[in-house]
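Pasting a structure below so you can have a look.
Of the protein chains in this complex, one is absent; all others appear in place.
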């Protein structure tokens, strides 16, 4: 019998260790043929940005990501899925979000990770505020129509 | 000015270190917003398989992957791309192939890694032979029509 | 009493992250709630000026503006999400 498909969801201040999370997801099983890892990073926006500040709705953020992950596991028959989102101040070059999808074949793993990111962007209650290199606090990042369109392509 | 988009291609017997390869690709730059990593693993096929034996055409294998990677960098405006393919005997659960795509935004990184894998499967001169757990040497793995179809969707 | 929670620029403009509030019986939906809150002061009016961009969650689940809020323990108001 195949092992269950473990789903891990975390929201945390600390950075994550992609290798350790991947090892945890694949440990003790040899039925997976594909791992797709997505890591979202803070860009410096051409040197303009000093940091992003990530705010979230505790409880709902974890629950929304959890629901998205369960949908992805079912829809793409994933063998495992991990999603970790950081909050707090994040400097350019640092990690923001991690999704790891484990599947027997590559297309399911690619689709699973991509699906989670497209839904997470539009459904999970996180907000980004920009802090600029010149000391000004920028505004809140606007939601993008392109993210809604990306999500819509899955329905 | 943006740094150039480094392309790394290797064919090797030894395992690769995903974290080290990722760190090398992102070192010294903060213009990337997305890393997509694909790792292809040897499946045990329900316990039937003892190992895969990977053969390649030295020289041509590296050149083909290199051409695929250059196409991917241009087509998806990637900031960097690494592709490593192992050869020799590989046990279930072990790594076979690694693709890491670095981009400003997530869709380019997903598409870049997926494109490289779809082309690599059908164009790069590698062949897999199965060694079974019961001691028999299995046949050579057949090419799959689904891989040709996956490649065709990019053209 | 109903617990209201605010995030991002909704929180900043209203000037607090949460509050417990007595809602009149006439406030039956999310839309009613937004209109009621806008009568409570300039900060609320500014935060909720563009009603159509405000997202509403009841008991930590997304709802449409016309959803009834009866029995809600916690109602959250926030801008479009920008995580990931």
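Which chain is which? They are A, B and C, in the order written, and residues in each are numbered from 1.
In this section, contacts are C-beta pairs under 8 Å (C-beta built on N, C-alpha and C of every residue); 3 or more make two chains touch, one makes a residue touch a chain.
As the structure is a computational prediction, the values presented were derived from the model and not from experiment.
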Open item on the list: Going by the stated contact criterion, tell me the shown chains that border the hidden chain.
Closed with: B
Task: Touching the absent chain when the full complex is considered, from B:54, B:81 or B:108 - done: B:54
TODO: May I ask which residue of B:63, B:91 or B:152 touches the chain that does not appear here?
DONE: B:63
Open item on the list: Suppose we count only contacts with the excluded chain; which residues of subunit B make the list?
Closed with: 40, 54-57, 59-61, 63, 85, 96-97, 117, 120-129, 139-143
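Here is the rule we use: only the chains that are shown with their structure count from here on.
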- [ ] If we define chain centres by averaging CA atoms, which chain lands farthest from subunit C? Would you check?
- [x] B
TODO: Would you mind checking which chain's mean C-alpha position lies nearest the centre of all protein C-alpha atoms?
DONE: A
- [ ] Mind checking the centre-to-centre distance between subunit A and subunit B? Centres are C-alpha means, answer in whole Å.
- [x] 22
- [ ] Calculate how many whole Å lie between the centre of subunit B and the centre of subunit C, each centre taken as the average of the chain's C-alpha atoms.
- [x] 48
Open item on the list: By the touch rule stated above, which residues of subunit A touch at least two different other chains?
Closed with: 40, 117
Task: Numbers and ranges of subunit C residues touching at least 2 other chains - done: 84
